[in-house]
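Remarks on the structure that follows.
Showing just some of the chains, left in place.
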Amino acid sequence: MAIITLTTDLGDKDFYQAALKGSILSLLPAVSLIDITHNISAFNISEAAFVLKNAFPYFPKNSVHLIGIDSVYNQNTRYLAIRYRDHFFVGSDNGIFSLLFEEDPQEIVELHIMQDLKFLHFPLTDIFAKAATHLAKGGKISEIGLPVSHVEEKMSLQPVIERDIIRGSVIYIDSFQNVITNITKDLFTRVQRNRNFALFFRRNESITQLSWHYNEVPEGEKLCLFGISNYLEIAINKGNASGLLGLNLGDIVRIEFYSEKNV
Amino acid sequence: MAIITLTTDLGDKDFYQAALKGSILSLLPAVSLIDITHNISAFNISEAAFVLKNAFPYFPKNSVHLIGIDSVYNQNTRYLAIRYRDHFFVGSDNGIFSLLFEEDPQEIVELHIMQDLKFLHFPLTDIFAKAATHLAKGGKISEIGLPVSHVEEKMSLQPVIERDIIRGSVIYIDSFQNVITNITKDLFTRVQRNRNFALFFRRNESITQLSWHYNEVPEGEKLCLFGISNYLEIAINKGNASGLLGLNLGDIVRIEFYSEKNV
């Protein structure tokens, strides 16, 4: 059965989410509708990009991922359908796609809009549901829009490398209050070159050991690891790292690498 | 695949929602179970009616909409199955149906109850799941109950029109904190007759322009529009209208219409 996933800020309380699902089911009754989440903070495309970027690779190829964030119509809005790593994405060209993709997509089209735009109150039901079901049925992406060369760019905070130091920042706090930075395992490994390190944050906190699992330290102790998100994560075994360590979104962390004899 | 939607106040944490879904799947494994929401405020049939009224038309005809709000058994309780605009509804006759429907339903039956009512602890699994799956399978509504002429009436606050003034009230605050009133587009258009208007609320706030989209005003500015709910809505572009404007459920709003030359 074809899969359409939904990533939105519509919440779990209003009728908006149901309207979207009803619209999809009216066009394609035999579809597997999977909620990635509807609890993205309102209009927060960075958060949506982080969540979907980490979730979509788990789904089968040819899944369709509908993104319903910050999609209100205005004159400059473009609605896109995109093929990337053999998955399909439908959403508003508000910058989220540049945060989501690490390389150029396979295909990008700007969706045809057949209606009077004045009356386009809910593009998710009016435009996105049609595009997503078309793709879920195996329809060609070229049939629903005209080719576009690139997506809107939105800058994201990247880690800075200065010789033996990586400066990164906190990009996500999960519901266990684990603190996730923008330092990938690839970057860490490349700069580390097997040396020892110290990860500094807040005033005097530091961690000098990389764990494999949350429970390698005693309960209540802090640790750092590359979790399932593949980003460096600061956690407390069975504890609230964000709260207890005072680490919030946007906070800076610093990793210093040492040749072995200095440690 | 047959569709059964669920609108309840059971929340997303206890086992009640799962018990309902398990009961339905035990009777009809090949069903598309769609959550409208389980986060209706406890016992709040007005809120449930608002959400479902706006959501159900997006679903295909013959969808079954199960309503699990305020359904505890007592001697005066009637459990109903209803056909309305070629959709099916199953729930308790607690007044919600009069809030949900704008015209007389096509069919109403009071559900047969085959068990000792003393032991009827959870009508959603015991009664509603059976009725909903019967209808989802294409069974006749007349096979599960006896005809009833009308549903329990519950009064809802209606707007009042005095010559060139509409007085309405706030009936819903959505999760973006948009403020939704009980003034429909039809009523507004009928009284407006192409004249200018001013929408007044709180002490000194007013809006004199109708927007088509949330983003027609600068971010942080207030606006009013007919959103996807088809009711007049007061919003702030990317902001919290309820909080910032101090508008809460039940608050009064007033629209005055002017002949063009007076404005």
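General observations
Chains: A and B, in written order; residue numbering restarts at 1 for each.
Convention: contacts are C-beta pairs under 8 Å (C-beta built on N, C-alpha and C of every residue); 3 or more make two chains touch, one makes a residue touch a chain.
Because the structure is predicted, anything quoted here is derived from the model rather than measured.
Of the identical chains in this model, 2 are shown in place, and the full complex in the file is built from 3 copies.
The rule we apply is simple: only the chains that are shown with their structure count from here on.
Averaged C-alpha coordinates put the centre of chain A at 33 Å from the centre of chain B.
Across the complex, chain B is touched by residues 10-23, 25-26, 29-30, 33, 42-43, 72-74, 118-122, 125 of chain A. Per the touch definition, chain B reaches chain A in the complex via residues 1, 3, 5, 12, 32, 34-40, 50-52, 54-60, 63, 174-176, 212-216, 226-229, 238.
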